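Note that this complex is displayed minus one protein chain, with the remaining chains in position.
Chains: A, B and C, in written order; residue numbering restarts at 1 for each.
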Amino acid sequence: MDFSTITTAIDNLLRTYMPEQAVILAECLLIALCLVLAYVLFAIVMIFMERKVCAAFQCRVGPMRVGYWGLLQVFADVFKMLIKEIISIKRSDHILYSLAPYIVVMSSVLTFSCLPFARGLQALDFNIGVFFLMAASSFGVLGILLAGWSSNNKFSMIGAMRSGGQMISYELSVGLCMLTMVVLGGTMQISAIVESQLDGWFIFKGHIPACIAFVIYLIAGNAETNRAPFDLPEAESELTAGYHTEYSGMHFGFFYVAEFMNVFIVSAIASTLFLGGWAPLYIPGLNAVNAVMGYIPGIVWMLGKTFFVIWLLMWIRWTFPRLRIDQVLVLEWQYLVPIGLVNLLLMTICVVMGWTF
Amino acid sequence: MDITFIDKKDVRTTLRKMREGGMDFLRELIGMDWGEEGLGVIYILENSCTHEVAHLAVRTTERQRPALPTVCDMWKIAELYEREVYDFYGIHFTGHPDMRRLFLRNDWEGFPLRKDYDASEAINPIRLTSEPPEDLQRSYEIEEDKEFAAIAKRENFMHFDEYVINIGPQHPATHGVLRFRLALAGEEIRKIDIHCGYIHRGIEKLCESKTYPQLLAFTDRLDYLSAHQNRHALCMCIEKAMGLEITPRAQYIRTIMDELQRIDSHLLMLSCAAMDLGALTAFIYGFRDREKVLDIFEEVTGGRLIQNYNIIGGVQADITAGWEVKVKDYCTYQLDKIKEFEDLFVKSIITKNRMTGVGVLTREEAISYGATGCTGRAAGWACDVRKRHPYALYGEVDFKEVLHTHGDSYDRVLMRIDEIKQAVHIIRQLIDNIPAGEYKQKTKPIIKLPEGRFSASVEGSRGEFGVFIESHGDKNPYRVKFRPMGLPLIASMHKILKGCKIADLITIGATLDYVIPDIDR
Amino acid sequence: MEMKKPYIKSIPYEEFKDNETLEALIKELNKERTNVVVGALDDLINWGRSNSLWSLTFATSCCGIEFMSVGAARYDFARFGFEVTRNSPRQADLIMVAGTITHKMAPVLKRLYDQMAEPKYVVAVGGCAISGGPFKGSYHVVNGVDKILPVDVYIPGCPPRPEAILYGMMQLQRKVKVEKFFGDKNRHQNPRDVRREPIIVTNAPIDGCEKTDK
Partner (left out) sequence: MNNTYVGTVFGAIHSLLTGLKVTMKEFFTPKVTEQYPENRSTLHISERHRAQLYMPTDEEGNNRCIACGLCQAACPNGTISITTTTVTDSETGKSRKVLAEYHYDLGSCTFCQLCVNACPKEAIKFNNKFENAVFDRNKLMLKLNK
């Protein structure tokens, strides 16, 4: 099913009633509204999933008492956080202090808007999509640095500095892995990347180098989102709450939500680049199976794959202890970057020699 | 226990001679207020190889500004012990580099463990203002031709241009309410200043006004993870003084309980170490297994954490029917689960990297700091009280005193796992052979100890726990002193933290495994 | 007017302890009639608040270990939605005073409480926090945190077992459920519209300043 038919229909409908400029304005607002709603919805699902999955790994049951099977738990948290007092701090940089959480959220919403949920169901899609995605996701670190700097708190400061060092380093590995897949796909346009996976996902097409890139991407993506075992910027046992120590109420809520959504985004990108996005499973030769797979809508494929990757990340998160800052950097610069570079070379050779499926 | 009194002038020469003669472990340094006879200090020394013990004491009649020579250059641990004595008794140790209070606030009036201390609220009310920052280290010397202490040197500890942060007192990784002040250079620790006393409850002073049975409740709350062992030590000390022999059945139950408590404590230590390193799942697994021990405790003693089980002359209640089976089942279960824990956390490459070579304490340093328990044994010092001075049934059962050699954080974690296995081994030897008989001896309703000084020590979960009682023949003790297991561990942090990173502070703190209420008392 | 009784799953209202104090509180808060919309909004907010009580990890001694047990697998306070324990007082909703509070700790506790954002609650766990417990007569122990902070729920025990702590948390939920968000009827500890002191991570060292020795 192609969602562009629906969007075109809406567009045509609006155009019959409104002038050109108003249509663009209305559509922008409509899209923004949809994006924000989807963003919030996924955040709530993510938080609930995290709590339940974490509980399952820890032989607990997780939220149970608020709503059936604890389903309403996150809504309760949201209501509470909305009316929680927002504290402002003396001798802090007030503008930056209030701005920081919005920057973090903005960065993650912007990245979110690049995600292809189904054919035609993508807000931003242009020829350098992957490049834009990386650029948008990397200015989130700015928000974290600002939060740490403006809070007038030494723990926040250390947390922010750690986060700066870590996120900027791992940006490199994420970039290399994406580049590897761009080499395989031959395009930077996200929709085109997905289209070219209709006859086989990249992880199968690119076999060994793609698998290596996938693993490196998962590790680096985890580090990008500041989650265990790379949660040093907010290392609970070391820096109390890291860069958001001073934030309360919804300001803290923004950091909290952005953290979860970044995980969603990282997973969604992983499923787009490696696991075929909304492309159904395609096995050459088995036409009957392929036909059945083709009946499942693309959005189900996309979300299914994304949540599978999220679950993988959660599995990792709830298993390992945290690394130390120097080890984090050693892992990146001595292992991931060299391996990533060699892998990129390998992929290029494979593509040039035609050793892909 | 016989004490040799030495003259104030000879303290340093006598002690130095003993130190050179092999008495390298300063077990305790006890401040005393003998009223008319003056203030003083009792030293309990031990030879770390032959386990020979010596008791020495020194006193001064000066009360206004009493001064005694320091021994902190001979035994490193004396530095904190002497600060403690200064805090409680106001004895200035001449030559000590840093005579600040250790437990109480800087602006505290008076010295609480002196017999003439006035505890009225008017003098020391509950202050809700922050403690005035005290950065000045003072060193004292004897004034010429006088007996008084006078300031010789002042030095600022932290300087204005340093990046100083506080860790604690309310901080998730300090395992309670310890406070570190750190001077940092980036992530690296340059200077460390440890503040104790946030949970100083004045137990030793309280003890002086209680009867002997009433003392028992306090030991449980010192190191609540060695509740049984602590209470065992106190009961042993009182029983020794009374000349009371407890029944074999009670001995068996006590020994089994001590070992179960050790498993409980080590499990908690392992899980908390995992939590501090960010492995929350391992923490939960450890706690899941620990609940089984608590169930076993609760069934017999009625308490999970604080059991109130040992009493003077035996134990509070007999074991219940079928309890042995539960204990045996648990032993099998635990050996299985500890393997899972090892797979998940201990053998993980991340844990290894975080811990290996971090916080190294050598054998000599461990002895000098008096860091007993798993910390000492991880450094290769055979310091197990159960082997050194066997008590209860430890002389009869077969178990190995596990030793490691590196003395780093990783060895300290491995020590815990080995000790859990040894504890299971001990329990399995005893559990089937609990002899029939009385579980407690009848005691008089009012217990009075004969005049004298008594001491007993046990191997607690994190080191040697000692009890010292001076009795003047009343139903209340004249002075009770508990040897904290954690204070030496804290003291050794001064040494091992320098040059580490903040994250290492957490690792070291977790693996040293101190319990703050035990340090602060 | 029929009194609105807070409902807690699995325990009937009548079986709860100390309903008298709660009913007195409800009467006090409901002196003026409120309109239906505001009442419904209040219910919604209270439902949110009471089911999302994030506690500050604050423990000084034994009770703290039992509090950790509550968080672990067997008792699992995640079931109630309490599992998000925050280490920063800014993000916490309640402070569980678990353990003895000494003279040296008292100002720290008070400062922590002041740093918390509204609405905030205090639970005194165990004998020490309620009354000084075993250390009542000591020179260095505060005999009950209610001397420093307004306590909402007292959980007796030494230490209270994990179920007792959960029961105390449910009591707190009941108290939260009867509160009024609109109309400014609730007590406010925090001063309004005032910028707050940062969480001081350290006092800067003071050079050359010297106290004279007594």
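In this text, contacts are C-beta pairs under 8 Å (C-beta built on N, C-alpha and C of every residue); 3 or more make two chains touch, one makes a residue touch a chain.
Keep in mind that what you see is a predicted model, and the values were worked out from it rather than measured.
A.B. asks: Which shown chains does the chain we cannot see touch?
C.D. replies: Across the whole assembly, the hidden chain touches A, B, C.
A.B. asks: Given the contact definition stated above, which residue among B:Gly278, B:Gly303, B:Gly460 or B:Gly486 touches the chain not shown here?
C.D. replies: Answer from the full complex: B:Gly303 touches the omitted chain.
A.B. asks: Could you tell me which of B:Leu26, B:Leu216, B:Ile253 or B:Val293 touches the chain that is not displayed?
C.D. replies: Counting the whole complex, the residue in contact with the absent chain is B:Leu216.
A.B. asks: Touch as defined at the start, partner being the missing chain; which of C:Asn51, C:Gln91, C:Gln115 or C:Ser131 qualifies?
C.D. replies: Among C:Asn51, C:Gln91, C:Gln115 or C:Ser131, only C:Ser131 touches the chain that is not shown.
A.B. asks: On subunit C, where is the contact patch with the chain that was removed from view?
C.D. replies: 8-11, 17-18, 21-22, 25, 73-76, 79, 127, 130-137, 144, 146, 151-158, 160-161, 163-164, 166-168, 170-171, 175
A.B. asks: In the whole complex, what residues of subunit B lie against the chain that is missing from view?
C.D. replies: Residue positions of subunit B that touch the missing chain: 210, 213-214, 216-217, 281, 285, 288, 298-303, 306, 308, 311, 316-317, 340, 343-345, 347-350, 352, 445.
A.B. asks: Give me the subunit A residues in contact with the hidden chain, please.
C.D. replies: 55-61, 64, 315-316, 318-320, 335
The rule is simple: only the chains that are shown with their structure count from here on.
A.B. asks: Would you identify the chain whose Cα-based centre sits farthest away from the centre of subunit C?
C.D. replies: Max centre-to-centre separation from subunit C belongs to A.
A.B. asks: Please work out the Cα centroid separation of subunit A and subunit C, and write it as a whole number of Å.
C.D. replies: 36
A.B. asks: Using mean CA coordinates as chain centres, what's the gap between subunit B and subunit C in Å?
C.D. replies: Each chain's C-alpha centroid was found; their separation is 32 Å.
A.B. asks: Can you list the subunit C residues in contact with two or more other chains?
C.D. replies: 72-73, 87, 201-202
A.B. asks: Return the residues of subunit B touching two or more other chains; collapse runs of consecutive numbers into ranges.
C.D. replies: Residues 165, 171-172, 284-285, 288 of subunit B touch two or more partner chains.
A.B. asks: Looking at the complex, which residues from subunit A come into contact with subunit B?
C.D. replies: Per the touch definition, subunit A meets subunit B at residues 54, 57-60, 154-155, 158, 162, 228-229, 231-232, 235-240, 318-327.
A.B. asks: Which stretch or stretches of subunit C touch subunit A in the complex?
C.D. replies: 9, 44-45, 47-52, 72-73, 76, 78-81, 83-84, 86-88, 90-91, 93, 117-119, 181, 190, 195-199, 201-202
A.B. asks: With touch defined as at the start, can you tell me which subunit C residues reach subunit B in the complex?
C.D. replies: My answer: residues 57-62, 64-66, 68-69, 72-74, 87, 99-100, 102-108, 110-112, 134-135, 137-142, 147-148, 158-159, 161, 200-208, 210-211, 213.
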